[in-house]
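Below is a structure I'd like to ask you about.
Here the complex is missing a single protein chain, while all its other protein chains stay put.
Up next, chain A:
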């Protein structure tokens, strides 16, 4: 039963039994605090009083100030969108376990449209049956608010730095295979079956291609003029190394386009595997890319898949 009641009810019952405590705790309310904010912070304070045994109701002390400070840190994080040094964040995360705030506001901390969504309760709050704040589908990957969210996560989850060197020999072989294949096909041109060429070359080097398809309408963040109902985008990788992206009306057209794009890199004098930064799901990530020597006039298309996303990344975000 108790699990179905909100924490607020429990707190008010508790305070009803301790009128003196109730009176005292009310003095800690900030002037500009809304009722909702205050109730949440009050719960935080009351729940953590035991952890600060030197706090005595009605007696100002430095330990009380510390508790108040941490409660404000938590409230600022939830209601204002502030973030604090990691050690502080860890501490309030622990202290706020079990407190539920329904419908906490969202705030953006950086200007490049990064949404920093704080889900109000601690995510570890799995056993609580309380209905959580309604979250949109993209808010499920709740990341910690603030700069931590915008920092490129590449260091942790990107490809290892030695990866380009490891992959380079294979692509040197592939380069030769493609070159011969193109010579026998009469040179690179629009009338080739690009995917077939690429596939056969890769397979002749004892590897396979991996294609990822995404319907165009599922790609968020495109300008409205671009959001067409139909059409697919295909991304081709080989051994986790990105080779090309293409768009087409159906999947095979997209695949053909992506292969053509990939083959373009083989038109230069050599191909190189490099770690580059590009966008993936609205974040900057480090990706393994196959490049020719030509300087690129523009950035890379955003990645559709990201093979280097390991558990660490998932951990870091929860």
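Odds and ends about this structure:
Please note the rule applied: a contact is a pair of C-beta atoms (placed from the backbone, for glycine too) under 8 Å apart; a residue touches a chain by one contact, two chains touch by 3 or more; residues count from 1.
Throughout what follows, contacts and distances are computed from a predicted model.
Between the names "Large ribosomal subunit protein uL15m", "5'-3' exoribonuclease", "Succinate dehydrogenase [ubiquinone] cytochrome b small subunit" or "peptide chain release factor N(5)-glutamine methyltransferase", the one given in UniProt for the chain missing from this structure view is "5'-3' exoribonuclease". Within the full complex, the residue among A:58, A:105 or A:169 touching the omitted chain is A:105.
If you put the hidden chain back, the residue from A:39, A:257, A:288 or A:303 that touches it is A:257.
Those residues of chain A that touch the chain absent from the view are 30-32, 34-37, 60, 62, 65-66, 68-70, 72-73, 76, 79-85, 87-88, 91, 105, 107-111, 113, 116, 145-148, 190, 221, 223, 225-226, 228, 231, 233, 244-247, 249, 257-258, 260-261, 264, 274, 276-277, 284, 295-299, 301.
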